[in-house]
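Here's a slice of the assembly, chains where they normally sit.
Chain nomenclature is as follows: A and B, assigned in order of appearance, with residue numbering initiated at 1 for each chain independently.
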Amino acid sequence: MIFVLKPGHSQEELDHVLELIEESGLKPHISRGEERTIIGAIGDEREMQNLPTGAIPGVEKVVPILKPYKLVSREMKDVGTKVEIRGVTIGGKEISVIAGPCAVEGYDMLKDIALEVKKVGAKILRGGAYKPRTSPYSFQGLGEEGLKYLAEVSKETGLPVVTELMNIRYADVVYKYADMIQVGARNMQNFDLLKEIGTLKKPVILKRGMSATIMELLMSAEYIASEGNTDIILCERGIRTFETETRNTLDINAIPVLKTLTHLPVLVDPSHATGRWEIVTPIAMAGIAAGADGIMIEVHTNPERAMSDGNQSLKPDKFKELMEKVKKVAEAVGRSV
Amino acid sequence: MIFVLKPGHSQEELDHVLELIEESGLKPHISRGEERTIIGAIGDEREMQNLPTGAIPGVEKVVPILKPYKLVSREMKDVGTKVEIRGVTIGGKEISVIAGPCAVEGYDMLKDIALEVKKVGAKILRGGAYKPRTSPYSFQGLGEEGLKYLAEVSKETGLPVVTELMNIRYADVVYKYADMIQVGARNMQNFDLLKEIGTLKKPVILKRGMSATIMELLMSAEYIASEGNTDIILCERGIRTFETETRNTLDINAIPVLKTLTHLPVLVDPSHATGRWEIVTPIAMAGIAAGADGIMIEVHTNPERAMSDGNQSLKPDKFKELMEKVKKVAEAVGRSV
């Protein structure tokens, strides 16, 4: 940690900073320049990361040197993590395709969609039982009934299933039925939920919040990891910007950046990132080209009647096309689907 | 709701749209222009708001006419709502000042701060017992112990208290000790939490999410209201933008805009909106000048040692200055503190 003192600081202010550094068990190291005095704090600066440095008299700014996350960092573990979900591996050479409806609307529709996506190569089934909706007047999901359909269809098709856990209260029931748990974008900083999931023995997909920085995403992963669960898969699903042509703006840069910062696998969700089914396929292809380990795609047999996210859902024939195109891009980057 | 058809749409596509409109119980009304055909759907369009309009063949865009919130809208209730918290009213002529530490760190510090802020005119005490922190390695709050201190200090000073509820699991205990419940920015779209709070008989401060639009803020208020609790106070606390000089960007425009859209009172939180104690006072003054019904200010007797948000906390003497300046601005806009 580096403390830059204000020009014209007093000796008392300097002494006070030295004291604070020593109190935290670090060693201060002073450099006096012409225009500024700077003090390096040598040692484990994580001891000082809670210090409200803007409140220290005479200090102009404080620059942290170390990253605030540890367990999920590349420095901690240089080789990429592979996460296994009932025989399916995410993070290896193979691109993982997760597909299914936004919401579980019934047994039949779920079964139909599962068979369709399995047929063309999807490896994991997605479907929401508890749905976070902007409006209280929108369909809120089937709840436990939906979870049961997921488990049933999973058994019948052999596809492992992932579903969102929105609320600690449902941790047990989601744990019981799902093979993998999803933390939605709106809950990326629901810290109690993250801690709870950290104690569960199930892989988790952590979606980036719509205004979360890459650093905050990693800190949220660190929450989960710090409780013991390191089977974490990150998912870039678009961030909020000023652009209104699309629902969100996919931060494609985040994919290679995450690869340099963390050992965790990274997925991309082109359905939420765009909000428009017509451009889901090229964006899925772009995600793979940029280095993603997998994609999450919303598929519906009748998007026009979908109870949520119909705008961004692909029909099975369009999903088939997507799979064919994605396969070619995967091969071009030395991977397979 | 207005459907704009694509140029060159087919008769089948047109018929299909008409059918969808009639199915929802609305009446279609066709206007044919030179370049586009548009169809108005007359009736209660809320019936159609879940329709995934982007998925309907031949449709270029769909424009909703009505706002998706009802209970919290100005149309529903033209006169401003006043919320009472143990004898203190928010939303009337008087500006409400809520002040206190970011986190309850102990009984003594809380009592000290409470006395300081009461002395110069604060009407409600704030203090976090459960703290949402970006890092799992940061202080997470005292939990129920913190709540007890709040209740104790409240009793001793006569100040009603507000504290954050982060997690449904703690709804009962927070309900027991607090006079008013706060929903933090990170939980603005924690819909299960909103619904739960909707059933409680306590006033609630709903903070705007850091990337939430004004419309989404109102939809979250609608969640609470739709469960029966209409004692809701909105709080603008800064949104996330590209600017890095400050922690957030206070959306000062949101204050008068909210006043035109909703009957709920609106607070402003200059501490979080800036993240820098040196500019908290001018921003508090600006908030009042723009029409806010109150302010929420973080105060700490020793910000440099604060366990959270020390950078944005005012010392009691600075808070006293703020109060004097805020009083003058309040009078200038025909209100009092």
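Please note the rule applied: contacts are C-beta pairs under 8 Å (C-beta built on N, C-alpha and C of every residue); 3 or more make two chains touch, one makes a residue touch a chain.
Note that the coordinates shown come from a computational prediction; the quantities given were computed from them, not determined experimentally.
Number of identical chains making up the complete complex in this structure, 2 of which are shown: 4.
Definition applied: only the chains that are shown with their structure count from here on.
Centroids built from CA atoms put subunit B at 26 Å from subunit A. By the touch criterion stated above, subunit B contacts subunit A in their complex at residues 20, 46, 49-56, 68-69, 130, 132-140, 166-169, 186-187, 189-193, 195, 209-211, 216, 219, 222-223, 226, 240, 275-277, 303-304, 306-313.
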